[in-house]
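For this depiction, one protein chain was excluded, whereas all remaining protein chains were kept in their positions.
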Amino acid sequence: MTGTAADFVWLAPLLALAGFVLNGALALWRPAAKTAVSVIGVGVLVGAFVVAVLTFRAFAGLETDVPLLFRYWSWMPVGELQLDVALQVDQLSTVMLLVVTGVGSLIHLFSVGYMREDPGYARYFAYLNLFVFFMLVLVLGANFAVLFVGWEGVGLCSYLLIGFWFTETVNADAGRKAFVVNRIGDFGFLLAMLMIFWATGSLDFGAVFGQAPAAFDAGGAAITGITLLLFLGCTGKSAQIPLYTWLPDAMQGPTPVSALIHAATMVTAGVYLVARCGVLFALAPLSSAVVAGTGALTALFAATIALKQWDIKRVLAYSTISQLGYMFLAVGTGGAAMAAGIFHLATHAFFKALLFLGSGSVIFAMHRAYHATHSPEDAQDMRNMGGLRRFMPWTAMLMWIATLAIAGVPFFSGFFSKDEILAAAFARGTVHPQWLVFWAIGLVAALLTAFYMTRLMLYTFHGPNRTGERERQHLAEAPWMMTGPLLVLGVLSAVGGLLNLPALWGGNAWLHHWLEPVTESAVVDAVPPLSHGTEWVLVGIAVAVAVLGVVGAWRLLKPAGLVPAREAPAERGFQRVLRNKWYVDEIYDALIVRPIVWLSREVLWKRVDQRLVDGAGVNGAARAARAWGALGTRLQNGQVGVYVALFVVGVLLVLWRAIG
Amino acid sequence: MYERWALTALLVWPLVAGLGVMVLPAPRARAAALVASLVEFAISAPLWWTFVPDGGMQFLADYAWIPAWGIRYTVGVDGISLFMVLLTTFLMPLSVLGSWNIPRRQPAFFGLLLILTTGMIGVFVSLDLFLFYVMWEVMLIPMYFIIGVWGGDNRLYAAIKFFIYTMFGSLLMLVAILALYTAAGRATGTYSFAYTHLLSQATQPGPTAWWLFGAFFLAFAIKVPLFPFHTWLPDAHVEAPTAGSVILAGILLKMGTYGFLRFALPLFPGVALHETVQFAIVALSLVGIIYGGLVAMVQPDFKKLIAYSSVSHLGFVMLGIWALTLQSVQGALLVMINHGISTGALFFLVGMIYERRHSRMIDAYGGIARVVPLFAAILTVVSLSSIGLPGTNGFVGEFLVLLGAFRHYPVATAIATTGVIIAAAYLLWALQRIIFNPLTDPENERLTDLTPRELLVLVPLLACIVWIGVYPKPFLRRMEPAARALIEQVRPAPLP
Amino acid sequence: MLLGPALAISAVLFTLGVAGVLLRRNVIVIFICVELMLNAVNLTFVALSQHLGVGGQVFVFFVMAVAAAEAAVGLAIILAVYRHQRSVDLQNMRLLKG
Partner (left out) sequence: MSLDPTRYGDLALILLPELVLTGWALIVLLFVAWRHETARDLRITGWLTFAGFVATAGAVWWLWWRVAHAAGLAGMIAVDDFRWACDWIFLGAAALTVLLSFRYLEREQLLAPEYYVLLIFATLGMMIMAGGADLMVIFLGLELMSIAVYVLAGFDRRRARSAEAAIKYFLLGAFASGFLLYGIALVYGATGTTNIVLIGVQLGFAGRPGVMLLAGLALLLVGFAFKVAAVPFHAWAPDVYDGAPTPVTAFMATGVKAAAFAALFRVLLEGFAPLDVWRHIVWWLALVTMIGGNLLALGQRSVKRMLAYSSVAHAGYLLVAVAAEGTAAFLVYLAAYTLMTLGAFAVLAAKGREGESEVTIDDLSGLGGQRPWLAFAMAVCMLSLLGFPATAGFIGKWYILLAATQAGENLLAAALVVTSVVSAGYYLPVIMAMYMKPESSEAAHVDVRLGRTAAVAVALMTAGILILGVWPNRLFDLARTAGDSVRPANTLSAPPSGARPGN
């Protein structure tokens, strides 16, 4: 207890939970009460944001390096295991708290407009509130187990929201896929927890991180195993290779959900976890390299796929995977780059949320247009769009801001954060050469990012309109309830870089210093700072790459030559491989899913269980007994002669046994 | 007063009430049964508060029964059996309420349910091996009738399979009990079936101890059920009426694991902790977890799916028991309780939808969340509890088991942990095919949502799901001394 | 009379009786074979009683009485069967089997 507003941090998750309970009840019994739902749904989030701000101010005012711990009740007290339900307020969690409640509030607001007509309105807000609750538990949890509650809880909400329109099989499939794939990651998380507990005797962050340097040999098998398993969890939650496949499918959910869960908050939980466990990763250089390498590779790989997607949300989904890869590259690099990762997390939350919500606006408009003419066309296919800037100028303008930000065009928020990551990777590369490779990959990915984002904007908002004659009459800008939040996000995307304006640009790197209490313990080994000259060169390369990407796309792509989706010819060659996402889903399906189902059904169930154990074993024994009985009764044929013979045989046997 | 008579009252009351209910006219029988089961619960409720967590047996009652053989009526509970008793008395009123509209011969059905209660509680409180054995077998009969008379199409096969399977194991246990009795009698000169007496003579590994352990193992393994002794379970679960399935899964299966905790481990610590036995049992638990989950995944029948998922869950319990750490044993106990609650609730839900639609096939449904949102919501919550989502009871139990087991069997625990993936795969897939996906069958359009009575059955279970998930301490606190005592008894010196 | 040969002869007689029961099908013949067995035993008793006193001879009388009772009852039963079957061949008596 500090006697400050931070003591009331529990109010934030509790408000969200209350929102869930109330909206859930409304969803079941009064689904038509949409006004009440909106007030509750948005109200609790705004309330939580206020709590977050107050907590942040109070905590900042304390000027302490020690996390604030709030224990509420004893959860699992068993022997040496003493798990409490406890929250922790420190520099990292306050940043996350602000991002989650801030972006969350905007997206809730946007949803009021976006979901207005949906019959599942109340259910939607109930799920969304529940998500925020779990997300807050995740970022505030003071031990691994509480964090895990949030971790799986957000997965659950993601599952429910992806499959929100559950009467379509694809949607329900996508939700389930998300949950199951995440569970694979959670398997790693769970095992890591077990190993951590038996190594350090605790699951509390403070105790574990305090004891880690003593409990583990640096670079030893135990710590490497733990961190790799933790990272397995992160690859699931944050959609990294090899578990990223669920995220593109997750776009089946309502678009604000994609913005909130699958871009801004939940998917960054993995980054948060690695940052949180920086101490552990610092002890395991191999794991750090794996994290950074996986991040870099994912960044590149997802970007290649994004090049050839036609679905506007899928482009953004792969873009998200790619950007998350950057964040992992950052947190895997360690030390100061941790802060860069969190920085990118924040800026990405702004511009990606903006992009998703913007695309939501577009889809909203397209959908309305097609709906008005009862046309069965795909409202999300960019080939059906084109020239939309004339109909929705605000959206177009705001999305351009976000595009420039993500492309890394100077002075937009993404420029600073991405540049910092690449610079950190390069710096680490001066000590560990493999980071130079990661840096190079990151650079190529940046180029591709600029390219495919420009492509997206070009096809959507520029060139001729391909929507169709009659539909065109119905295209219009979204209501203010939706453009309002976009505006806020646009501002943040533009100026978000101020959060952590590096010294190079005359800033004081505020976020960097703020997070120092958390990141300083995660320093791997001393990396000599880059000279200003090198830094300028790197900035130059990054800017060149971004500009090259944007301009290249602008020059190379001809939106005028596109035909609407239904008339478009199939892709050929490598384009087709990209279009089909390198066939990874198919490969997973053929190598893992189908064999397991086949094994379970044909071998384990039908052969082993039904034929072998139950058939040959159990019923076989019964049948055998009956067969022997039937055989015996054939001797019992009513003939006295046979009975006498049996008798005499018996006599002989008894005599033999007695005398012999 | 309460101390001495509580358990006896718990045993006598349902028997008497059950016989009484049987002769009542049909419309009044169910109400009487509900009252009787609530009274039973009321009798048992003070156990929760008056129980002192000290590791010893409490509420002891001890009277001579057949002195010629040293058979006594000895009952008592400790931190292990307390929860089994409470789980039983908790589930019984719900089962009665859940079978409110059971067709045909209602008085007999509710009477048998109550008599079954006596048998089940008897198993958990008996501290005399003769009494234990009698209770263990006696409870078969009502269950046999419940499956055989009120079950599904294939009920006769399921009933006789259930009966013979269980009997096969338990009769060999009977021989083992007798051999144990004889051996202890020879060694001490006192011939007695008292648990404490036989426990004090717990034998060191020798050829006999191996055989005796084998007999006990078989009896309990069938009940648990461990692979490959599990095939009675899918049939019995599927064919039994709702209350039968709930009790089978909720309580009867726990008798197997309870038997391991109470008898097989403490009586034969040398054999039970022998390397080969440890390996075999841990391996079988793993097979149960993985195999049960995989087979559950491909079941077209929802009840069968739940049945196989029980195999999987009980695998966790066995792993927890054999790991013999404080966390794993308490986790195993919690999983036992949780499984009773979650799987019980699942069976109730299947039963409720079955009453409306007369199909247990997953394919028969789809998209019904739109028609019956309340049902869908509760089914979702219960399924999540069953797959161990943190914040629900399922997580606490499984987490403790895995945490505890990891200490002694890291590799096995790692394999067991994959069970959480499989659980999500099979249950969510089934969930999707039932409540999500397009609503294709017009019959499903006409489904009606849960009635207040059905809600009354489910709400207590949901409350427990959340309670144990969020604040399991009251449970853990009460079971810890008993778990500690058990571990010290079996494994006096900690492993190196 | 020597004990050994007497016992041997009675054993042979007994075996003959058994063989007769085993091989014949006519109820009357079988019954006579059973009587042969009993009489073989009687011979044994008589032979033994040379050494062991009168006990054996007393037994013979008992056995004869029993055999007579058996014969009376047995023939009555055979008659009852004959009424149904019109035959005393055992091969026809197979209503009861399985």
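We just call them A, B and C in the order they show up, numbering each chain from 1.
By our rule, contacts are C-beta pairs under 8 Å (C-beta built on N, C-alpha and C of every residue); 3 or more make two chains touch, one makes a residue touch a chain.
Keep in mind that this is a model prediction, so the values were computed, not measured.
Though it is not drawn, the left-out chain touches A, B, C in the full complex. Touch with the chain that is not drawn comes from one residue among A:W400, A:Y588 or A:F647, which is A:F647. One of B:V12, B:A26, B:V52 or B:V175 touches the chain omitted from the figure, and that residue is B:V175.
Of the listed positions B:G148, B:P241 or B:G404, the one in contact with the omitted chain in the full complex is B:G148.
Contact between chain B and the absent chain runs through residues 66-69, 133-134, 137-138, 140-141, 144-145, 148-149, 155-156, 159-160, 163-164, 167-168, 171-172, 174-175, 178-179, 181-182, 211.
Listed here are the chain C residues that touch the chain not shown: 7, 14, 17-18, 21, 27, 30-31, 34, 37-38, 40-41, 44-45, 48, 51-52, 55-56, 59, 62-63, 66, 69-70, 73-74, 76-78, 80-81, 83-85, 90, 93, 95-98. Within the complete assembly, residues 622, 625-626, 628-630, 632-633, 635-636, 638, 640, 642-644, 646-647, 649-651, 653-655, 657-659 of chain A touch the chain that is not shown.
The rule we apply is simple: only the chains that are shown with their structure count from here on.
Nearest to the overall CA centre, using the mean of each chain's CA atoms, is chain B. One simple way to say how far apart two chains are is to compare their mean CA positions; for chain B and chain C this gives 64 Å. Between the CA-based centres of chain A and chain C the separation comes to 96 Å, rounded to the whole angstrom.
If you average the CA atoms of chain A and of chain B, the two centres end up 38 Å from each other. Counting partner chains per residue, chain A has no residue touching two or more of them.
Shared contact sites, meaning residues of chain B that touch two or more other chains, are absent. Residues 161, 164-165, 227-228, 230-232, 291, 294-295, 297-299, 325-327, 330-331, 367, 369-370, 373-374, 377, 380, 384, 389-391, 395-396, 399-400, 402-404, 406-407, 410, 413-414, 417-418, 420-421, 424-425, 428-429, 432, 435-439, 470-473, 476-477, 480, 484 of chain B are the ones touching chain A in the complex. Residues of chain A touching chain C in their complex: 633, 636-641, 644-645, 648. Looking at the complex, you find that chain C touches chain A at residues 18, 21-22, 25, 30, 90-91, 93-98.
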